[in-house]
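Structure below; questions to follow.
Every protein chain except one is present and positioned as in the full complex.
Labels run A, B and C following the written order; every chain starts at residue 1.
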Amino acid sequence: MIDKRVGSVAEAVSVIKDGATVLIGGFGEAGSPIELIHALIDHGAKNLTAVNNNCGNGEVGLAALIASGQVSKMICSYPRSANSMVFPDAYRSGRVALELVPQGTLAERLRCGAAGIPAFYTPTAVGTPLAEGKELREFDGKHYLLERGLVADFALIKCERADPLGNLTYNKTARNFSPVMCMAAKTTIVQARRVVERGEIDPEHVVTPGIFVDRIVEVADPAVESELIAAGRRYP
Amino acid sequence: MIDKRVGSVAEAVSVIKDGATVLIGGFGEAGSPIELIHALIDHGAKNLTAVNNNCGNGEVGLAALIASGQVSKMICSYPRSANSMVFPDAYRSGRVALELVPQGTLAERLRCGAAGIPAFYTPTAVGTPLAEGKELREFDGKHYLLERGLVADFALIKCERADPLGNLTYNKTARNFSPVMCMAAKTTIVQARRVVERGEIDPEHVVTPGIFVDRIVEVADPAVESELIAAGRRYP
Amino acid sequence: MSASSRGWNRDQMAARAAADIPDGAYVNLGIGIPELVAEHVPPGRELIYHTENGLLGMGPPAAADRRDYELINAGKKPVTAIAGAAYFHHADSFAMIRGGHLDVCVLGALQVAQNGDLANWSTGETGAIPAVGGAMDLVAGVKTVFVITKHVTKTGEAKLVERCSFPLTGQGVVARVFTDLAVIDVTEKGFVLIETAPGISAGEVREQTAAPLYSR
Partner (left out) sequence: MSASSRGWNRDQMAARAAADIPDGAYVNLGIGIPELVAEHVPPGRELIYHTENGLLGMGPPAAADRRDYELINAGKKPVTAIAGAAYFHHADSFAMIRGGHLDVCVLGALQVAQNGDLANWSTGETGAIPAVGGAMDLVAGVKTVFVITKHVTKTGEAKLVERCSFPLTGQGVVARVFTDLAVIDVTEKGFVLIETAPGISAGEVREQTAAPLYSR
């Protein structure tokens, strides 16, 4: 019987190698897989390209991963945070490169990459500085930019429920980028608030089908990023 | 309060004009909106371009719409049926034109059209007769065809449950093309097996958000195409 | 008395914009003054709010004791969901935006040009951390783009200009601007004055606008 569960967050992320591209689910703190990120810090893989909508808060989770020096490049849409100087400092000092991508283009690049679409045209960013160096093409009298599909080596994902086959559900707006990131990664590593038996998730309610998931670990009581920050916590 | 319900299938389809492009949900009989199609036959709009994976069965539903002479062009992937000569006869006599599209390309053209993506590259059909006349382009050493997003004037959709805001759920594999067709049509017309109150569909279980739906009519006990055919029925 | 303490205040600007959004519209509200639009919808109208992080049918901000850090808006503030809401992933959310399914978005601005160009994501300052979020997608896809902004900057510089000096968010995208002083349309010939705030003269608006301002 197929069973994608592994025993710990450490084991879950142990397959991540130096130089990997890692998609990290979440929009702000909602959906951020903090325990997997912290396990990746402990694991120590370096020279990573990280993909997330943002660049982390405080000195935990994604911000801590950047602070640890393991990230050499960020791909994101909104690398500003009211409560963290980790990315700004790393960026200004040249320790971390930034590829700035409009939020919808980032989501679509992931979805297309996952779907075997190597490139697509989008109206977003035409005539702006983010169009520089990109092919401009007219369809039916309107201008569009060519954007490339994005696939990655790994995804770190937080979900609500998972079954052993890897079927996932999410909680409210913690869903955000996670379903397309599961699709766009060669190896998708998931922390689930609850791992349930086969058949417990109604097939009509599955958001991410198991084919897009590789490794599952239960983290029943995940940390809340804003609470960690309010408590002045940092990782490690 | 927003309420997208209309009183009858006749009223629901009354907005469809001659020359319109009409997406019709369903894969074979699963998800086929028979009552809406029959209402469209009664309504009589002509010179339609119809989009469906197939071309209908027997002499009811989509096959009946083709037989009625209202369809001048079909866009589909698999216009063969074990039990219907309606499309083959219409096609061979030149009454109906055919644009044959690989099934996954058809689904993706609808999804991209709906998402504001005017064109995308796909590996499907490279080197085949269906590549004729299409731009071929290389990305990372592999060849792809340029395909265009597809948007339509109307969609006729069958769903399981709908609320007055147009949130929809489907039943099993009757889901198929319907969610992307709802997205790709300017006006989406839905027959629901059950119309429920606001809030009765869990926001986590909504498959088609209401923004993609315009007109809803309850058809509590829809006809089953294979049963109609077995009974020798035809429409009108 | 400066123009900014006369004219419309933040709530009045939001209310004036809300008045121009039709019943039943699907709406995305930007961070800041645009968020206030939801509090000023005229009686008898229902708008459905979209937040690009994956919720259609967003309700009011969450009460302090009912906050859920997994139910937030694009500004990352705890919100609520109405009966009849739907959650979806980011690619579907931006399909709604880019595909022209949203009727109206209301955004803030650094500058609006007379040709409808909008600059609202970067002052192009060196050393600043560039951050665009979903702004470029919204202006590229939403059917009607409204802007709410003070008419001039804190230092008195015009925000309605002949040509944006800041990096663009989108070209020719703005339909109507709601400022503390006036309502102004962007038309083929340029800015057109639609309405002034009580006690504000057309001449005063013209003075604060760094581009020709035509009468209707």
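Simple rule for what comes next: contacts are C-beta pairs under 8 Å (C-beta built on N, C-alpha and C of every residue); 3 or more make two chains touch, one makes a residue touch a chain.
Keep in mind that what you see is a predicted model, and the values were worked out from it rather than measured.
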Visible contact partners (per top-of-document touch definition) of the missing chain: A, B
Touch criterion as defined above, residue of B:P33, B:G56 or B:P102 at the omitted chain: B:P102
Selected from A:D18, A:D89, A:E204 or A:E227 as touching the chain missing from the view: A:E204
From B:T21, B:Q70, B:S178 or B:Q191, residue that would touch the chain that is not displayed: B:S178
Interface residues of subunit B (partner: the chain not displayed): 27-31, 53, 77-80, 87-88, 91-92, 98, 100, 102-108, 110-111, 122-130, 170-180, 207, 224-226
Footprint left on subunit A by the chain that the document does not show: 1-2, 111, 113-117, 163-165, 167, 183, 198-199, 201, 203-204, 206, 209-212
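The rule we apply is simple: only the chains that are shown with their structure count from here on.
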Geometric centre distance via CA averages, subunit C-subunit A, whole Å: 29
Interface hub residues of subunit B, defined as touching at least two other chains: 115-117, 203-204
Touching two or more other chains - residue numbers and ranges from subunit C: 55, 81, 87-88, 91, 94, 97-98, 140-141
